[in-house]
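Yeah, one chain of the complex is gone here, protein chain that is, but the others are all in their spots.
First chain written, first letter: the chains are A and B, and each begins at residue 1.
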Amino acid sequence: MQLSADGVTQAWRYWLLRYRRTWRGTIVISVANPALFLAALGFGLGKLVDHEHSAYLHGSSYLAFLAPGLLAAAMMQTAYIESAGPVHVSARRAGVYRVATATPLSPLDALLGHLLFIGFRILTSATTFAIVAWAFGAVPASRVGPLVLAATLTGLAFATPVAAWAVTVERPALLNGGFRFVIMPLYMFSGTFFAVAQLPGWLQAVARCTPLYQGVQLCRSVSLGDADPLAVVGHSSYLAVLVVGGLAVGARTFQRVLTA
Amino acid sequence: MTTARYERARPVAVMIERNLRIYRHTWALLLAEILEPILYLGSIGLGVGVLVGHLPGLGAPSVGYPEFVAPALLATAAMNGALNETAFLMYNRLAVERIYQPILATPMSVGEVAVGEIAWAVLRSVMITVGFLGVIAVFGLVASPWVLLGVLGAAVIGFCFACVGLLVATWVRGFPDFQFVQLVMLPMFLFATTFYPLGVYPRPVQVAVECLPLYQAIQLLRGPALGQVDAALLLSAGYLLVLGGLALHWGLRRLRRILSV
Partner (left out) sequence: MGILAQFVFCGYMLAVCGGAVRLSGVSVSSRTSVVSARGLTKTYPPGKAGSAFTAVDAIDFEVHSAEAFGFLGPNGAGKSSTMRMIGCVSPPTGGTLQILGMDAADSGKRIRARIGSVPQDDLLDPELTVGENLLIYGRYFGMSRIAIAERSAELLEFARLTDKADARVQALSGGMRRRLTIARSLMNTPDLLLLDEPTTGLDPQARHLLWERLFELKRQGVTLVLTTHYMDEAERLCDRLVVMDHGRVVATGSPRALIDTHVTREVLELLIEPGTGAAVAARAYGVADRIEVLADRLLCYTDDGERALARAHERGLGGLDALVRRATLEDVFLYLTGRSLIE
């Protein structure tokens, strides 16, 4: 398995170049999406929630509770959308990986170069989201920086395993199924919209094990400023293990699929 | 049915038959479309419902939050089911696969193909509705037997948005354009009183929201689901039927211009 800095840079430049054609659209989406959700759910629904003063929210407003959870969940979605489809298409016949690995680029170069770009997309989306959240008054300016880092880590924890899997997928319908049957349930039940503590006991245990729950908790504790250092280390290590594990598996699957 | 009538309905039935055959390969999609509102219901209806408690002022004694949200999620699912089927899939068939071209080389006409596709989309909306109603009945979230009126309501919603989708399909220039469709659909979903009553908004905003087709679709299903059946339902149904009819008229004209030049 070879890896070269040149190769990785070349691969990442390719994706960046492609992005130049569509970035305007994605900016609109990445600003509009959080703004709409925060306005409708944070303000609108928040009006009803805050009226009740539920003990589950530990005294924070629904907007402040929701924003970091939504951010973590949005980064999961961005990671999935950026890594599942594009990786799958690139690995198929006449895909860009096939073209790239016919040159001195190795499969590992292709993987890392692409992940670098996906990471860049996650970082920029997290930044716009966090700024929008700040503008809504959901997070203080001083915590925007750490929040972006936490959210990017959450996104990467999905990006690398999904890329490792997507390269092996034969039928695109599976990718769609993965989004609807795995990502959406995670989105809904990992403490994004309500506190996991509300769930019945066994479901709570399941929810706490999911990567998105770890990401949501990390982002929320950073954003609300009530972070327990030990918990932060715990959540971060969980996510970091996923990132590294995804990379390790991806190195193998990319090698296997692209040199077959 | 007389033979002449049967002859007129036959092309529509054939388009439905074609879609049903495709469905044998893609039935999981329907499952996903029923699952999505159920997930929303579980998460926001039940989960956030605990944080919200009961909604005052929506009828006696008071309405639980999940019962309030469920019909709105159903209306959204019926809308998406129909709109995706026509806007996205019809565009694909029109411009990418171009399969309407060989169909039009047979005795089938543009109008029959379009009406057939819309009929199928309506059928899908109804299937999604029946599936969703079955699930919420199991959850014990059915407040009134009038909820069955929702099947008819879903057909009206399906018709309206299938026709709008047809019109969209004739305008779209490429798949990236569907981003703009999303940009309209998402805020409509979020603001059309899906998750909270109209009373949250100041009056001018209320008027704007009342003009949204999804708001009317939600009204059409929410009333009967909560046991409130009155003449206002006819107004909502009328609004959706007129909107659908206009979209169909315009969409057909554009489709004819695209397909038979």
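Keep in mind that, in the parts below, contacts are C-beta pairs under 8 Å (C-beta built on N, C-alpha and C of every residue); 3 or more make two chains touch, one makes a residue touch a chain.
These numbers come from a predicted model, not from an experiment.
Looking at the complex as a whole, the chain kept out of the display touches B. Considering the full assembly, B:I99 is the residue among B:I99, B:A137, B:V184 or B:V207 that touches the omitted chain. From the set B:A4, B:V138, B:A231 or B:V261, the residue in touch with the chain omitted from the display is B:V261, counting the whole complex.
Considering the complete assembly, subunit B touches the hidden chain via residues 7, 10-11, 14, 17-18, 21-22, 25, 97-99, 101-109, 259-261.
Simple rule for what comes next: only the chains that are shown with their structure count from here on.
Note: centroid distance subunit A to subunit B, computed from Cα atoms, is 30 Å.
For subunit B in complex with subunit A, the residues that touch the partner chain are 26, 28-29, 32, 35-36, 39-40, 42-44, 47-48, 50-53, 55, 176, 179, 182-183, 186-187, 190-191, 195-196, 200-201. Those residues of subunit A whose C-beta lies close enough to touch subunit B in the complex are 22, 25, 28-29, 32-33, 36-37, 39-41, 44-45, 47-49, 52, 54, 56-57, 62, 173, 176-177, 180-181, 184-185, 187-189, 192-194, 198-199.
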